[in-house]
Structures are given as C-alpha cells and as structure tokens.
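After this line comes chain A, so read on.
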Amino acid sequence: MEIFNSLATVSFYGVLVGILAVAILTVTTRNLFHAAIFLAFTLLGVAVVYFFLQAEFLAGVQILIYVGAIMTLVIFAIMLTSKIGDPNVPQSNRQRYPALILILAFAVFLISTILKTSWNTTETLQTTDAIRLGKALMGEFVFPFEVVSLVLLIALIGAIVVARSDQ
Partner candidate 1 sequence: MNAVDSLFFIRSEIFLAAVIFVVLILDFFIQQKRWLGWLSVLSILIAFFLSPSFYPDSGLFFNYYTLDPFGFFFKTIAYLTIGLTLLASLAYEKIPQKQAGEFYVLLLTMALLLTFMGGATNLLMIFLTIESVSLTSYLLTGFQKFDKRSSEASLKYVLFGAVSSAVMLFGMSLLFGASGTIELSQIGELLKSSASIPQNVLTQTGGANTHGMILMGMLFLMAGIGFKISMVPFHMWAPDVYQGAPTPVTAFLTVAPKALGVAVMARVLFFAFPDLVHKWAFLMTWISIATMTIGNVIAISQSDIKRLLAYSSIAQAGYILAGLATPGELGLQATLIYIAAYLLTNLGAFFTVIAIERNLESNELEAYNGLSVRNPLLALVLTIFLLSLAGIPPLAGFIGKIYIFSSAIKAHSIPLALSIALNSAVAAYYYFNVVKAMYLAPPKVKEPLTNPFPIKLAIGTMLFGTFLIGLWPSLIIQAVVKSLANFPIF
Partner candidate 2 sequence: MHLPILSCLVFLPLVGMILIMLVPRGRDNLIRGIATIATALVLGLTIKLLAAFDQTQSGMQFVEHAQWIRELNVFYHLGVDGISILMIFATALLGFLACVASFGITERTKEYFALYLLLETGMMGTFLSLDLFLFYIFWEVVLVPMYFLIGVWGGPRKEYAAIKFFLYTLAGSMFMLIGILALYFNHTPHTFDMIELTKNSFALYFQQLVFLALFFGFAIKVPIFPFHTWLPDAHVEAPTPISVLLAGVLLKMGTYGFFRISYPILPQAAHWFGPYMGVLAVIGIVYGGFVAFAQKDFKKMVAYSSVSHMGFVLLGLAVFTPAAMNGALLQMFNHAMITGGLFLLVGVLYDRAHTREMDAFGGVWSKMPVYGSILIFISLASLGLPGLSGFVSEFMVLMGSYPVYRWMTIASCIGILLAAAYLLYMIQRVLLGPLNPKWSRLPDINKREIFTLVPLMIFILAVGVYPKIALQYIGPSIEHLLHLLAGKIAA
C-alpha cells in the first residue's frame, strides 16, 4: 500500500512534469499543427490529473469536450486558414525575451507567495460523483446552467453568422 502510494505520488509528479513539458512544446513549436497535437496531449494530461484528484466525471468531460470538440475546432480552423501551418514561417513574435522575463517574474512572485501559504486541507480527498454533480447542476446551479445554455446557443448562432462568408 505504502509502495503503491509512493508509486502513485511519483507517477503524479511525473505526469505533472510531462504536462508542463508538452505544454511548453505547445506554445513554442514552430509548426502550428504540431502545436495542436501537443495541446491535445496537454489536455489529456490534465484529464489524468483529474483522475488523480478523483474527479472522474470531470476527467470524462475534459476528454469529451476538449479533446473531442475544441481540438476538432482548432484543427478545423488551422485547415481553413491553410498555408499558415508552414513551418518556415516564424511562429513567435519579437517580444519573446521580454515576455520570458515577464513570465519569470510572475513565476517567482507566484511561487514565493504560494510557498508562504498554508492551507486548511482535509486528510483525504473529498470525492463526488456524476449523480451528485448532476443534481447540483440542476438544483443549486440551475440558474447559471440555464444562462450558460442560452449563451451557448446565442454564441453559436453569432459565431455562425460571423464565420459564414455569404454576401
């Protein structure tokens, strides 16, 4: 059990490092199509993290919506705008180094703040399941839920209007 636990811990860290690595590749690779693939891996990795955190439902949602829907959209867009995927075209702009410095400053700041922080944590993870989540969504969260559904509808209609190239 102990070994299993520590194995899980080690693999958790491994996953985290992996996600970070893939994410960095996602934002730095010259080929946008590759970036999309790396993004898919990142999102999958995040789903794994959800598993580790015992949020199985969310992990499912993550895979379904992100990897399924959003990735499709992204790749679709990349295709539509073609040529753009040409790896010879530089994919990052001229503010790489300033941005890096800025990000590092943020990182230092955030991490130092996090390290100063202590949390009121439980001994074991609190878990929930799809049923309770579903009940919550249709109960306590019904209002935001309805709002989001409306927004989704209207936004999609709007997106279609904007994207359609009729005259």
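Picked so that all candidates are chains of the complex that A comes from, given by their letters.
Of note:
Rule of thumb we're sticking to: a contact is a pair of C-beta atoms (placed from the backbone, for glycine too) under 8 Å apart; a residue touches a chain by one contact, two chains touch by 3 or more; residues count from 1.
The shown structure was predicted, so the numbers you read here are calculated from the model rather than taken from an experiment.
Taking any copy into account, the candidate from 1 or 2 that touches chain A in the complex is 1.
Residue ranges of chain A in contact with candidate 1, taken from their complex: 110, 113-114, 116-120, 139-144, 147-148, 150-151, 154-155, 157-159, 161-162, 164, 166-167.
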